[in-house]
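Sharing a structure below in structure tokens format, with a few things to ask.
A single protein chain has been omitted; all remaining protein chains appear in their positions.
Letters A, B, C and D name the chains as they come in the text, with residue numbers starting at 1 for each one.
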Amino acid sequence: MTADNVLMMATTTSTDNTGLLDDLAPHFTQATGVELKWTSVGTGKALKMGENCDVDVLLVHAPSAEKTYVEKGFGVNRREIMYNDFVIIGPESDPAGIKGKKVVDALDAVRAKGAVFVSRGDNSGTHKKELSLWKATGAAVPEKETWYVQTGQGMLASINIAAERNGYSMTDRGTYIKYADTMSGNPPLKVLVEQDNILLNQYSVLSINPERCTKAKFDLATTFSDWLAGTEAQGLIRDFKLLGKPLFVPNAIK
Amino acid sequence: MTVSQPIYRIENLVHRYNSDPVLAVDRLDIEPASIMGLVGPNGSGKSTLLKLMAFIFRPTQGRILFDGKSALPFDSSVRFLVTLLTQDPYLMKRTVFKNIAYGLKVRGNRENWTRPVHDALAMVGLDPDIFAHRQWDQLSGGEAQRVALAARLVLKPRVLLLDEPTASVDAASSELIRAASLRARSEWGTTLVIASHDREWLYDVCDEVIHLFKGTPTGAGRSNMVFGPWVPEENGLYSKLIGDGIRFTVSAPPNADATAFIDPAVIRILNSGEASTAENITFVDGTVIRIASEKQSGNLFADVRAGSLTLVVRVDESHLAAMTLHRGWPVTLAYRPDSIRWL
Amino acid sequence: MTVSQPIYRIENLVHRYNSDPVLAVDRLDIEPASIMGLVGPNGSGKSTLLKLMAFIFRPTQGRILFDGKSALPFDSSVRFLVTLLTQDPYLMKRTVFKNIAYGLKVRGNRENWTRPVHDALAMVGLDPDIFAHRQWDQLSGGEAQRVALAARLVLKPRVLLLDEPTASVDAASSELIRAASLRARSEWGTTLVIASHDREWLYDVCDEVIHLFKGTPTGAGRSNMVFGPWVPEENGLYSKLIGDGIRFTVSAPPNADATAFIDPAVIRILNSGEASTAENITFVDGTVIRIASEKQSGNLFADVRAGSLTLVVRVDESHLAAMTLHRGWPVTLAYRPDSIRWL
Amino acid sequence: MDFILAGFIEAIRLLFSGDDQTWSAVGATLKASSGSMAASLTIGVPLGFALGYFQFPAKRQLRLLVDTALALPTVFIGLVVYAFISNRGPLGEMGLLFTLTGIAIGQTILALPVVIALSATAVESMDRHLRALLISLGASRRQLLFSSLWEVRYGVLAAGLTAYGRVMTEVGISMMVGGNIKWHTRTITTAIALETGKGMFSTGIALGLVLIAIAFGVNVCLSFLRKK
Partner (left out) sequence: MDFILAGFIEAIRLLFSGDDQTWSAVGATLKASSGSMAASLTIGVPLGFALGYFQFPAKRQLRLLVDTALALPTVFIGLVVYAFISNRGPLGEMGLLFTLTGIAIGQTILALPVVIALSATAVESMDRHLRALLISLGASRRQLLFSSLWEVRYGVLAAGLTAYGRVMTEVGISMMVGGNIKWHTRTITTAIALETGKGMFSTGIALGLVLIAIAFGVNVCLSFLRKK
């Protein structure tokens, strides 16, 4: 395979860590003859690498950041591919009593109780989502409260910290499923809030603007984007299961 | 009431490096306030013996009693009493002053060290103003050697072990070192053991000189050792080639590699060519290297080089008048092969 | 056609460590295949001069012509021709064999080194079977010194500089070293420069001996130097205290710190107490340290210790018959204060 | 490229405008690294001395072990320490997880092989005559240790500085054991990792420069040890 036939992608850790990309990549290569290489990094870093023309295509989940990105002319052809959802987890004892509540009410309860809440605090797509939830409660983000723990780490590390601290956290479902699995089916933290529309997590693919980055392989990026939105890939995404549980819902517009 | 006990008593001492034994001393006593010399060829074990006596490492076998008590390295019974000037004048990477003061510091001495350090420097003939603040590596060979000695003298030790203190030291300084050694004994009652290849100097300083040979003391006083192998001659005698056509003849040795011992008194010294034809006498030609009188006995000795050998010969006063003995003078040595003892 | 040119020509040489000048040689020529000696008190600059002659570092000022050409450290014109035995018998952390073979290796010599290395060891009196495979740190002081010398002899150099080759070496070995030096000159035409404090040995080996004093050559042959400060006496003379109540008297010096030069020939040696009352003559008591004949002239010299001084005195043959000169003999020295020269 | 320049400017701003977050991270870095350096020098230098000085049967094997331990990955150390001090681990009771003390423990493990291996090497380079000199001047065992170390002080200093560099710049342990918790266990290096992950490259550069400035300060303070 020549270097011309290699597509370089930057993506967020969630797509890689769940194993979705390992599942999709061979099918993509088979269908198109293009090799897919990816580096999985934080959303911010992924966007930055695109901005620096180091990759050809991005697969990320930070809709508002993506929109600005396109507006600034760094990326083109933003295309929504799929979504999964976030959940709020916490100790089984549920000290703030949030189980089954709506997101906004649950966070208010946490704040009122001053219960430990672990935030990633790393500007990732997930972190941005969490901040938007706090904003939705109408009060300021509890930036400097002692019960508000900012880890600056990945999702799994943050869940672990929440477990060690007996606190709450917001996580994507995929990571939680893996976490629960490593705890041999009896995780100290349980899903307490879910199925709220506000918790949906949209993934999109963006091509790097070939006018800014002349060396970016725009053709291949388009091929990839089209393929992802195509029936084969959308089917693969629907059928992808992590530890027997479906994770992503394909929602590409043809 | 008590008889004076030796300050050192060495019993059945054996020391090995790796597996080769290099020192084997059955018994050796050293009296307090005596000055003992150690001579012997290179590798005869002088430095090893001195290091053992300084309790720097343990002997492989046997023991060393200090003041009647068995002692080991770091024992407080010897630590501050015995000090050794090692053969290599090694200094710490500090100034001369700090090198000399180190021993005082180690002794927890909190006083002002300037005085004793300057005195010690003066004792070895170095001007404190010039040398005290030199760095360790800004000295000539002899200066370094003398600083190392000053670092020992400053301690006023009970036992001072000196390993070749005059090597690489100039004539004036070696006299100073002699004086300092004698002064240490008389002022502080120090016992000294000194190893040196400068026999003149050593016989001058010491009360007694012990010979080491292959790690074994072979007696005190001057004596000659000649090593084999020996080759038989036609007349029943044996000999060894000691130079171009020069042979050293001996009586039948116990084995071909035996070591011959020749008492300096059994050799007569004749003017060159004076060889008579008396029977049973053997002659060997040589050159006088030096003449010296032994401090204790007043006896005169001549060192005579014959081929590659250097023999010590006792000189009768009567001889002296008859001949001009001095370095470089050619002589003939006469001795009876059967007067030789075997080791 | 051409007049033999000196192998070394030193011109206006000055060397400083930090800022103190320690060596200042205006002019010095050394003839090929000569053996030159260097004597001088500790710190007089012998080792510095030898290192400069070995092109180990550059002089602060002046230049050293080798074979008529100015040379600098690492110059290929000198690199393989000159070798120095340093005062510290430093060995590399390798076996004795590899230490000695190093110079051969550096010369790109690809042959079998066993032969030359073993020969070199034999030249310094060490048995190759015992020593060749010893590690560098498994040697006695004298053995190490001799290995270091063997590492130089193996090179058969054109110039061999020896810095105290006999320090810490036994008597037999120092004779071996003497023989090896002479053999190097006669077999390979080697030029030797040797610094040593063992004057007897040095005078025996060398064609000529140069005296260094505070970095300056003060002439060849034997001579006496006595340093100030001088204190005026009542009779217009000056003196210096050289021991308990012993004074060394001189004529008026140019300044209080001047250095006095006394020719060994102007001092007469008398039996102790023989002092006459002749005018203008000064006496000083001493002890004979050694007697030796100068190789070149055949003259006899006595080293006499008077207080802290050691004076060299020329001895007339006529004297010798009349007295018993040997180490330890008490004598009186007689000289005229006005026969003293000043530096 | 431009983010490097931007990083320089930001570094100056961070240091001089008294940015709270930066100073908190500086504090955390200094506390954890001082703790681990104190511990690793106190334990490591004597061990290194013993390893370099004495001859004993398993010496070479031990040396091999220490040299291998130079290649202990920080995340590995982080994981092992985490396993012990996590609430489910044997030392969970002590509450060391997510504390600077926990980080310091991990960093001590990281620094120890460096300190031991390099001080052993320094001691091995010691002149073989030193021992005889010191004992002959009356040194006790303790004085022998200290004076020997003083003779090879440049080597020991280099051991300390190398270990310090390693401790100051490690991320794996601080991340895993400390948790990179803002205001508490966020050190400069975990902050750099975070900012870089966010794509804030210039802030990453700026924090890197802050770290280097600290190291420079420490080196200037120690450079008096170098003067002859």
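For the reader, a short list of remarks on this structure follows.
As a convention for this text, contacts are C-beta pairs under 8 Å (C-beta built on N, C-alpha and C of every residue); 3 or more make two chains touch, one makes a residue touch a chain.
This one's a predicted model, so the numbers in the text were calculated from it and none came from an experiment.
Considering the entire complex, the omitted chain makes contact with A, C, D.
Contact with the omitted chain, checked across C:Met36, C:Leu84 or C:Val284, is made by C:Leu84. For chain D, the list of residues touching the undisplayed chain reads 1, 3-4, 60, 63-64, 67-68, 70-76, 78-80, 82-84, 88-90, 113-114, 117-118, 121-122, 124-125, 127, 152, 154-155, 158, 161-162, 164-166, 168-169, 171-172, 176, 188-189, 192-193, 196, 201, 204-205, 208-209, 211-212, 214-216, 219-220, 223, 226.
Residue-level contact of chain A with the missing chain is found at 8, 13, 16-17, 22, 37-41, 52-54, 154, 156-157, 160, 175, 178-179, 182, 213, 215.
Interface with the hidden chain, as seen from chain C, comprises residues 51, 54-56, 73-74, 79-80, 82-86, 88, 90-93, 102-103, 106-107, 135, 151-152, 155, 161.
Here is the rule we go by: only the chains that are shown with their structure count from here on.
Taking each chain's centre as the average of its CA atoms, chain B and chain D sit 53 Å apart.
Shared interface positions of chain B, defined as residues touching 2 or more other chains, are 88. Residue positions of chain D touching 2 or more other chains: there are none.
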